[in-house]
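Left out: one protein chain. Kept in place: all the others.
So, chain A:
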Amino acid sequence: MCKLQVIQACLLCLLRGSVALPLNCADESSSPVPCTSISQDKLLDRVTQHAEFIYRITEEVCNQYEELYIPYPLRGLKNQGGGTCTSMSFPNLGSKTEIQQISDMRLLHYMLILAQSWVEPLTYLQSSLKNNDHAPDTLVSQLKWVSDKLTRLEQGVVLLISMMQEEGGAAPPPAALQQALSEPQLGVPDSIFHEYNSLMCLKKDAHKMETLLKLLKCRQTDRLSCTL
C-alpha cells in the first residue's frame, strides 16, 4: 500500500504536468497555450495513465469512506438497496473473451459514454459530501481531482476516436450506446449507502476503463510489456 501511494504520487505529478497540454489541436483558437500535436501512441499512453490515476484515487476514497462510515460486516456489500452500477445489457463486457471480440472503436465509444456518465454523479457526490458535513476535506478534494481527471480522460478518448476514425474505423451511432446504459440504481438518495454505492460503482468503472485501455494499448502498438 505504501508503494502504491508512492507510485500514485508520482503519477499525479506526471499527470499534472502532462495534462496541461490541450488534447485537441484542431481547435487552436480556444486556448492561448500553443497546441502541440501528439502521436496516437503517446495519447493512448496519457489516457491510460489518467485511468490508472483515477482508479487509484477512487480506491483510496472508497477505503477511507468505508473506514469512516461502513461497519465491517457490510463492507464490500453493495446494493443494499438493490440495483447495479450499470446495465448489463450493453455489449457484455463481463469476460475477456467477450471483450476481445469487441473492436477498438466500440471500446472507445464505450469508454467515452462511461466517462460521460460519471460527470454528473460525481458532482452530485461532491455536493452531497459537502452538504452533509461529515466527510473530511480530503475526500472532497480528491473527488474533485477525480472529476477533473475524468474530464480530461474524456477529452482524450474523443481525440482518440477522431484519430482512429480517420484511419477508417466505423463508429457506432452514439445514441444507441446511450440508450443501452441504464440509470445506476444506487439506493435511497442522500443516504450513506447511496454515497457508498456510488463510490463503489465509480471505483469499478474506473477499473474497467483502465483494463480496457491497457488492452487497447497492447492491441494498437507493439509494446514490450505486452509481448513479454
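In this section, contacts are C-beta pairs under 8 Å (C-beta built on N, C-alpha and C of every residue); 3 or more make two chains touch, one makes a residue touch a chain; residues count from 1.
The rule is simple: contacts and distances are computed from a predicted model.
Looking at the choices "Nuclear transport factor 2", "Prolactin receptor", "Trafficking protein particle complex subunit 10" or "Nitrogen permease regulator 2", the name in the UniProt record of the chain not drawn here is "Prolactin receptor".
Where chain A meets the chain that is not shown, the touching residues are 52, 55, 76-79, 82-84, 88, 93-97, 100, 204-205, 207-208, 211, 214-219, 223-228.
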